[in-house]
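Have a look at the structure that comes next, please.
For this view, one protein chain was removed and the others were kept in their places.
Going by the order they are written in, the chains are A and B; count residues from 1 in each one.
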Amino acid sequence: MIYANLSYWIPLLPFLGFLMLILLGPLFRGRLSGWFATLTMALVAFLALGLLAEALRAAPQWRLVGGEVELARGALSGFPFRLEWPWLSIQGEAGISLTFYIDQLAALVVAMVAVASLFIHLFSIGYMDGEARYPTFFAYLQLFTAAMLTFVMAGNFFIALLAWEVMGLMSYLLIGFYYKKKTAQAAMKKAFLTTKLADLGFMLGLFWLYKELGTFDLATVAEKAALLAVPVASGIGLLVFVAAIGKSAQFPLHVWLLDAMEGPTPVSAMIHAATMVAAGVYLTGRFYPVLEQGQALGYVAWIGGITALFAAVLAPAFADVKKIMAWSTVSQLGYMFLGLGVFGWAAAMFHLLTHAFFKALLFLGSGSMIHGSKTQDIFEMNRLGRYMPWTWVTFAVGALALIGVPPFAGFWSKDLILDVAKEHAPVLWFIGMVAAFFTAFYTTRMFVIAFHHPSLPSPWKAAAWNKDCPELNLKAGDCPPDPAPEPDHKPHESGAEMIIALVALAALSLIVGFWGSPLFGQSLLLFLYPGEAPEIIPASKLFGGYVIGTLVALAGIAVAWGLYARDPLKQRAPLWLTQALQRRLYIDEFYYRVVAEVAQWPTKALWLLDTYVVDVVVDAVGYVTMITGQALRYLQSGKLAVYALYIALGALALVFLGGARW
Amino acid sequence: MITLGHYLTLSAVLFAIGLFGVLTKRNVIAVLMSVEILLNAAAIAFAATAAYRDPLFFSGQLFALFIIVVAAAELSIGFAILLTLYRHAGSVSTDVIEEMRG
Partner (left out) sequence: MSLVAFAILAGLILAGALVVVFSSNIVRAAVALAFTFFLIAGLYFMLGSPMLAVVQFAVNAAAIPILTLFIIMMTRSRSVRPASGIFVLVALAVVIAFAGGLWAYLGAAETQVFPVSPEGIGLRLLSVTLFPFEVASVLLLLAMVGAIVLARRVEE
């Protein structure tokens, strides 16, 4: 219980680190602030792993016996861990307490966030070296992490909402870290407004939930969810799910994530692996009982499935390594929602865990590629495999994990999701398989072009439709493409801290998957097992899925290799298709041109009302006052005699009023 | 016989004359002198009423006394202000005091 009792330090430490860095930033010279933040995170990661170990010991132990799950030992007393302080209590009533609630899922995700964030911090020390506002960057990272950890540990949804909003703010600040760039400004606004719009759903859902159940408490909500009427539970669940869609960049609110790449690469890693997008999945996981009661899981599954396929299909059209990674995140999160929607709660959380590590690895790897080659365009990268061996190896591990090749982490978790889907929704299983093929395709394409081809002229920059950026609603000329690196630029390997972070994450991407695999008795899934849902698939049934998944992945790799190893520049798709894909199917433009316009109609109506009704009334009051004043100012003649006359008239009035006798 | 009415009539006429002075004079000294006439008219009315109607307490006469005191105080302050005005504006005409014109 030591770590559980200390667990409040887990969000508190990075918050204190944030305060230190933001207040005393200029005192941290050189890389000191980076090391300071990283050490803070190391401490947090230590505490988080200790907490996870304690949770593993204290959690109920389940056992797989012949395909059935049975309880081996109940939970130790005091589990789930709960820390509570009174807060917001009004006149002695209970109010909303500041609660930390750590069950199996929270402990797991806390450990995941802490560890991923630690390596992102470590990587950033080298990556951000020499940038302006170096301490500020780490301060933001610290608060971002603190908010995510608070969100995960929050014992009631009100605290969760607060942390959620802080995360929204931090993503805004970090995406716009290079705030002098027009594109960064537009991107930060886009991200903030999109997620903010979705957050309304969270708030409305929460308030509705409070009205129905009278509590925000996470455990109580989970217990009482069955008491909700089906339409009510459905409404609440879907409102909250809208927030998750926004935060986790699911279709149709995925638009902000691509442009979030305007931030520094470690920020992208942070958003995509450890914090922001994971929060949406986590929230949906927490609202799972409500969604289940509302019979709304089908929507979750379909949103996830559509997003997974949609993003995987768009990714191969892109040339920017970070944007390809961003599509990949959207797609992988789609898998998680797909898993959640088909009752694969534990499978989705398993994928959340593995994805956090391999996506952090891939993003940091692409950061290393960008750092070494001075470009983000995969076509312009010059045979990185030759110059950056460490990056090449670790990126390959991440890519294989993403594609889902055994025995890497993504394989176990993604195939588990697909296996669950096959039982409950075969159509979604098929969609997931197609998406898996495209995942293998775009990952291989990126890998081959970036690491094995010499520097090429970028077809992305050559395309006429990419000269301006309608997806950010900027004018032409406000978003010039990054200059290509000099032709004789020799890529170089990144520094030691960055390599260490990459290797550590690569190792995690390799081994974390085993935890949930049948090779180790699916112990992670049993650890997360909530007690009733039929979601643990016995190992014997998994084998078929593994074979199909591996074959699909290998097919994707083979096709991409075959197409791009020889002639990466050849235009194979029709031009209109390429254009449509590169313009993201015009969804962003549709939002800017149509949705934003329509959203302004009530505003414009109110503007008219304001101009022609409210203003007129206000002006009338002003004019009346002014005219009265103009008239009355002649009373103030400034002449002494006139004032005396007023006095006399007043006295006269008194005389006549008092002279009632006559 | 002289009745109270006679005194009050005198007081009223005197008051009217003083009031006319206050209203029409432009020289501040003259205005203040007219104010003195006003005050004396009031004092006469008080004293006469008391003499005819208030044999026991003669409060009106005490009032007249206080009016004289107040008149003296008022006049001294008034003249002091006037002097300051004169130093400031070089004139004691009411025309120069126009700061309050709206």
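Everything below uses one rule, namely that a residue touches a chain if its C-beta (ideal position, glycine included) is under 8 Å from a C-beta of that chain, and two chains touch if they have at least 3 such contacts.
Treat the numbers as computed from the prediction; the structure is a model and nothing was measured.
J.: In the whole complex, what residues of chain B lie against the chain that is missing from view?
T.: These residues of chain B touch the chain that is not shown: 1-21, 23-27, 29-30, 32-34, 36-37, 40, 43-44, 47-55, 57-58, 61-62, 64-66, 68-77, 79-84, 86-87, 91-93.
J.: Where does chain A touch the missing chain, residue by residue?
T.: Chain A touches the chain not shown through residues 641, 645, 648-649, 651-652, 655-656, 659, 661-662.
Heads up, the rule we're going with is that only the chains that are shown with their structure count from here on.
J.: Taking the mean of the C-alpha atoms as each chain's centre, how many Å separate chain A from chain B?
T.: 86
J.: Which residues of chain A touch chain B in their complex?
T.: 632-641, 644-645, 648
J.: Give the list of chain B residues in touch with chain A in this complex.
T.: So the residues of chain B touching chain A come out as 19, 22-26, 28, 31, 94-95, 97-102.
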